[in-house]
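The structure under discussion appears below in the form of C-alpha cells.
In this view, the complex is presented without one of its protein chains, the others remaining in place.
Read from first to last, the chains carry the letters A and B; within each, the first residue is number 1.
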Amino acid sequence: MDGEIAAEGGRGILGTRAGRALAANWAAGFLLLMLIVFSLTGRNFLSIVNFQNVIQIQTVPFLLAAAETFVVITGGIDLSVGFVMGLASVGAARIMQLMLAASVAPGWAIAAAIAAVLVGSLLPGLVNGIVITKFKVPPFIATMGMFGIANGLALKISQGFPLGGLPDQLSAIGNGYLLYVLPGEFVSLFSRPASIPYARIREIARLVPLTLPFIVIALAALSFALKRARFGRHTYAIGGSMDAAVRSGIAVDRHLVKVYVLSSFLAGLAGVVNIFQTGIGNYTTFNAQYEFFAVAAVVLGGASLAGGKGRIWSSALGVLVLAFLENGLAISGILPFYRYIAVGVLLVVAVVIDKLFPDAR
Amino acid sequence: MDYLLETRDITKRFGGLTAVDRVSIALERGEALALLGDNGAGKSTLIKIISGVHKPDEGEILIEGKKARIESPMDALAAGIETIYQDLALAENLDVGANIFLGRERMRRSLGVLKVLDDQSMREEAQKVLDRLDIHIPSLKKTIRTLSGGQRQAVAISRSIYWDAKVLIMDEPTAALGVSEQKKVLDLVRTLKDQGIGIIIISHQMYDVFEVADRLAVMRRGVKVGERVVKDTTPDEVVGLMVGSETVGKER
Partner (left out) sequence: MSKNRQPALADGAPTGGRGRAFASSVKGSWVLIFLGLEIAFFCFKSPGFAAFDSGQMLLFYGVQVFLLATAELFVIITGGIDLSVGYVLGFASIVSIKLIGWFGSLGLGTGLSLLLGVGATLLVGLIPGLVNGALVAYLDVPPFIATFSMLGVCHGVSELIINGVYAMGLPKLASDIGTGHLMYVGPGGASLFQKPIVDRGVSVLEIVPNIVVVTAIVVGIFAFALARSKFGRHVYAIGGNVDAAVRAGIPVKRRLLGVYATSSFLASLAGVVYAFMYVSGKADAGASLLLDSIAAVVIGGASMFGGSGTVGRTMIGALIIAVLDLGLRMSGTPTFDKYILVGVILILAVIVERYMQEAA
C-alpha cells in the first residue's frame, strides 16, 4: 500500500522531528522554564518547603483533573466535579458531627463518614451517566444541571457555613508528613517527636507530605487503568469513534455511565481529601471554578475536547503547570490577578499548538 | 447445495414508503454479488436489514440454508455477517491491532495477578491477517490516523476477516480512493473470494463491478428489476436496468 503521507502534521520547521518533539513536550518545557524564571524572581521559590506546599495544595486538583481526563477522552465533560467535591466535604462533616454528638468515638465517626460519602458520591455520576446515555442530554448540560443540584444540596446541608467541630485527627493526618528531621539529631516517622522544646520546633524539617504517596498511588492506579486495562482501551475507542465502538460490540452506554461514576467518585474522594486537609467541611463557592481548572489542566496536558486523546500523567503535568504559575507569581510578588490572565493565554496557546501537531501526543 | 446467504421476499416499509419490496437475492460461497441501483433504489436499506440494523416487515433471511433471526447488529456479527460501511468505523486514535481486536481484546496476566491488555500478541495476530491478505503496513504501532484511505479500508477488511466473516458486505469500497488503491482493494476482494467468503458489494463504479463481481442484481424503487451474470452482460444493459429503459422479469 502507499506510504504514510497522509495526516502527518506540518510543513517546514513544524514538520521536523525536532519540531514535533518540542510540541509534544511543550508543557514540560514550559514548566521547566517557569521553574527557572521564578527561582530567580522569587525568594524561597526553589525550596523543599515551597514545593511540598504546592504538592499538598494540588492534591484535590490532581484528583479532579484525573476525573476529567477519563470524561474528556470520551468526548464529554463533567462540570459537576467541583460541586460534588463540596457536597462530599460537607456531607462527611455533617455525618461526623452527628456521630460525635451521639458519642461515637472519633475514629469510628471518621471511618463511617468517609465510607458513606465515598459510596454516596457514586450517585451523582450515576445520574449524570443515565441522563447522558438514556436521555441523550449533552454532557455539558447534564453535568451543569448536576452542578446546580450538588451545589444546592451542599448549601442546604451546610446552611452556607463551613462545618467545624470535627476531630483533630483529621487535620493531623491531612497535614502530616512522613518524616520529621532535626538535622544532625534525629529522624522521626509520622509525627513530631514529643521531647522537642517549643522554641526549637521551627528547626524541624518536614519531608514528604502524606498526601504525596497517596496521590502518586492514586494517579498510578488510574493511569494503569487507562493505559493497560480493557476499560481504558474502550474509553479511548468511544472517544475515537463511537460508531466503531458500538459496532465492535462494546456496551457503550454502560461504559459511559461507568466513566461518569468514576468521575464523581474521584470528586467525592477529593472532598474527603479536602476535609482531611482543612479539618473543616467546606462547600464549594462559585468562584473556585475547580471544574474549569481541571478541564484546563487536562487540555494543557494534551487532551482534546473532541475526545480520543489524553493521559493521566499529562493531565497531572497540566495541573503542575497551573500550580507553579500561581505559586511562582505569588512568591514573586505579582498580583494574583495576573494569574487569571496567564492561565487564559496559556490555554489558548495549548490548543493552537495541538492543532498544529495533532499527532504529537 | 445451500446458498451461503439468501434473502426471500424481504419487504421493508417506512411509513407510507416501501423501501424494499419483496426482494430475493442469493449469494454463494466465494462469490461476489454486486448490488446496483440509483439513489433511493433501496440498496442501503436492504443491506441494513441483512446486517441487523433494520428488521424486515416481511420475508426471511437464510444462512447456509437455515433460517436466521437477525434482529440486531450483534446478531448479524454472530452469524458471520460483517459490514464495512463507507465511513469505515475505525477508531482513529488507536493502532491497527487495537482496531482489529476492538471489543474482543486479548489480555494477559501481569505479575501473575493483574489482567492487562496484550498489545504485543494483538499486533502479531494483526500482522498475520495483513500478511494473509497481502497488505503492507510499515508500522503497526502508529495510530490509524497516519494511514491512507486504502490502508484503512484494508484494516477494516482485516478486522472482518480475523473474526471469520462468512459474508462481507462492502458499501462503496472504492469511493474515496485513488486509482492505485482502488486496484489494491479489488485485489483484496479477489483474495477474499478465493478464501470462500461471500461478498456483497454496493457500488456505483461500473468498472469495479465488472472487474470483481460474478453476478449482479439491480434494484429500482425498492424492487429487484433484474439479475445478471457479469460475464454475460454489458455496462449499457446494466445502466438500462438501473434507469428503467428495460424492465425484465425476475430470474432465478
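Assume contacts are C-beta pairs under 8 Å (C-beta built on N, C-alpha and C of every residue); 3 or more make two chains touch, one makes a residue touch a chain.
Keep in mind that what you see is a predicted model, and the values were worked out from it rather than measured.
Residues of chain A that touch the chain left out of the display are 75-77, 131, 135-142, 144-149, 151-153, 155-156, 159-160, 242-243, 246-247, 252, 286-287, 292, 295-296, 299, 305-307, 335-345, 347-348, 351-352, 355.
Criterion: only the chains that are shown with their structure count from here on.
The distance from the centre of chain A to the centre of chain B, each centre being the mean of the chain's C-alpha atoms, comes to 45 Å.
Listing the residues of chain A that touch chain B in their complex gives 1-8, 224, 228-230, 233-234, 236-237, 239-241, 243-250, 308-309, 358-359. Interface of chain B with chain A (complex): residues 73-74, 77, 85, 87, 89-94, 98-99, 102-105, 107, 110, 114-117, 135-139, 142-143, 145-151, 154, 178, 180-181, 184.
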